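In this view, the complex is presented without one of its protein chains, the others remaining in place.
Letters A and B mark the chains in the order given here, with residues in each chain numbered from 1 onward.
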Amino acid sequence: MRREERLRDLRATLALKRRGLARGWYRFSRNPLSVLGLAVLVLIVFAAILAPYITPYPEHANPYTNFGDASRPPSTTHFFGTDRVGRDIFSRVIFGYRFSLTIGAVVLGIGVAPGIILGLIAGYHQGTWIETVIMRITDVFLAVPPLVLALAITAMLTPNLMNQMMAIALVWWPWYARLVFALASSLRNEYFVREAELTGAGKLHIMFKEILPNCLAPVLTKMTLDMGIVILLGATLSFIGLGVQPPKPGLGTMVAEGAKRLPGEWWGTIFPALAIVVVILAFNLVGDGLRDVFAVEEV
Amino acid sequence: MERLLDIKNLHVGFRVFEGHLRVLNGVCLDVKEGERVGLVGETGCGKTTTVKSILRVLPMPPARIGGGEIDYNGRDILKMSRREMTALRRHELTAIFQDPLQSLNPVFTIGTQLRDIVKDSAIGRGRRLSRREVESRCLGALRETGMPDPERIMTNYPVQLSGGMRQRVCIAEALSTNANLMLADEPTTNLDVTIQDQILRKLDELVEEKGVSVVMITHSMGVVRDLTERVNIMYAGSILETGATRSLLESPKHPYTRGLMASVPKLTGEGVSEGIPGRIPSYLDPPSGCRFHPRCEHRMDVCETESPPFFDITDVHRAACYLYRGET
Partner (left out) sequence: MSDTTILTIEHLVKHFPTKMGVVRAVDDISFDIAEGDTLGLVGESGSGKTTTAQCVVGIYPPTSGRIVFEGTPIGVAFKRRPKELKRKIRIVFQDPGSSLNPKRTIKQILSVPLRVHGMETDRKRLAMMSQLLETVELPPAEYLYKYPQAIGGGEKQMVAIARALATNPRFVVLDEPTSALDVSVQGKIINLLMRLADELELTYLFITHDLSLMRNVATRVSIMYLGELCEIARTDEFFQSPMHPYTKMLLSSIPVVTEEEESLKPKKIVSQGEIPSPVNVPPGCSFHLRCPERLPICSEVDPEMTALGNGRVVRCHLFPGG
């Protein structure tokens, strides 16, 4: 008896989730651009993961020189041409995506969760000293420009990707705290929250089970759009020499290297730059699509 | 008398994830000049969709007109060009909605909004009004609706006014364009009973005075009884019964109308009826034939296969129900 009930319960719950996902996909797929963005994104992610196996010259991502092949324009053997030491730019771009995606994932992975939690707590305790303390701290961090902070931190430590990611994550969480705070503080007064309080439910339950699920939609959308911004930030840092250090194939690093040789050997800069544009655009399109998915339809 | 508005067999649907919602299923409704007609129905019956179709403000990608006409003074609104439609909305049609906070722009004063409307409607007719004329028309419109101290109201923002006053402003705006047909969609549902009473009386006075035709959409039988000469009962996308208001309410004929009337709690204190069994149908897979038949205790075989046309009960009372087939 017990197992049968449990199975039925489980099956019903799963069916519900599946239907929700199907409906979400339907809404997402109404917009062809979002689907395109998703397709491109999936392609990039797979390419980045499988880089050593699918790129024509995987060894070019490591220290490598071949001056015989240097500075060749795009051709059938080198789709994006070669740089001034003879490395295949196409392969390096694919490897470069690894850095970009990592920085996005790490920054958001580290920054978003604390931001959400603090925003929830502040929102639920709206009007009390707890809110004041949390939100003023948030304000302080928000006032610091990420780029400047990253520069400052690098001035103190060695410039490398890890330190950059930490620096950016440090100033990224306040945006989420603020977003969730705004949502949570208005949700806090909804009838269903009052009802839970009146029933005697604990604060943790109310914050995480009642309020948080209603905040996820804007948070997820923002995360998707933020990926693009973070990637750009990382590329910028690499461009000015603080992020991914040569000879590693960071996209921003490659743009910097190739910039010295413009406009003659344009392929050295343009292709990495385009690669950055494409991945950011893809994230933005997916973010737009997500917004449609979560939008409440009114008929 | 001429029919000002004549909706003929209107079909409107919506395309959504789950499929195709066939909402309006052959709506037939008419309003003569100077007449006040009620459109009564419960949530989801299609009243608002009908209003939006008349004004042509339905978002056309999910919505689709499946057939029928909406004739205004003989011309089909659905076939009008954008320019004709703008002229229509400017001069002929006007509307008031349930929530005045949504109809009034919160960041502009009442005065700014009212002046805009008065100027716009005059320009459309080829006249330019002086600032003093505009002002006096605005104040006049507000005064007509029973607003105390219109000069001060002009300087207020919508949030500074009470619900009743906001709705009066909306009525002033609606009537200041000298339109011929007003669509009132649940205009007093959100208001307190005594205020609702005041506003409906005032609205009644004004439309009578100006000879404006009104389509009063509401779910309240009581409101429609006091304010309209004819009433249409709507259910699941079509009109089930139509006739002179008082006599229809005193002796409803369609089983749905009867069920509805029985469900309204009465001041006589006879208890509350169990309502109408069943639920409103899904528009995805609506019942065949008469859409009310699954819930109807008088259903016959034909009700399931063919949608009933209107049968005359008297010359001012018709019901779309096979129970009255013999009467024609």
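The definition used in the following text is that a residue touches a chain if its C-beta (ideal position, glycine included) is under 8 Å from a C-beta of that chain, and two chains touch if they have at least 3 such contacts.
Only a predicted model underlies this, so the values are computations on that prediction, with no experimental measurement involved.
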| message | Just to verify: which one of A:Thr76, A:Thr158 or A:Thr199 makes contact with the chain not shown? | response | A:Thr199
| Of the listed residues B:Asn156, B:Gln198 or B:Ser307, which contacts the missing chain in the full complex? | B:Gln198
| note | Among the options B:Pro106, B:Gly126, B:Gly269 or B:Gly326, the absent chain makes contact with B:Gly269
| In the complete complex, which positions of chain A touch the hidden chain? | 2, 5-6, 9, 12-13, 15-16, 190-192, 194-201, 205, 209-210, 213-214, 216
| Hidden partner chain, residues of chain B it touches | 42-43, 162-165, 192-198, 201, 219-223, 225-226, 249-250, 259-261, 263-276, 279-280
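Going forward, only the chains that are shown with their structure count from here on.
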| message | Distance between chain A and chain B based on Cα centroids, please, to the nearest Å. | response | 49
| request: Spell out the residues on chain B that touch chain A in their complex, using ranges where they run on. | output: 14, 16-17, 21, 62-63
| remark: Contacts from chain A onto chain B in the complex sit at residues 23, 26-27, 297, 299
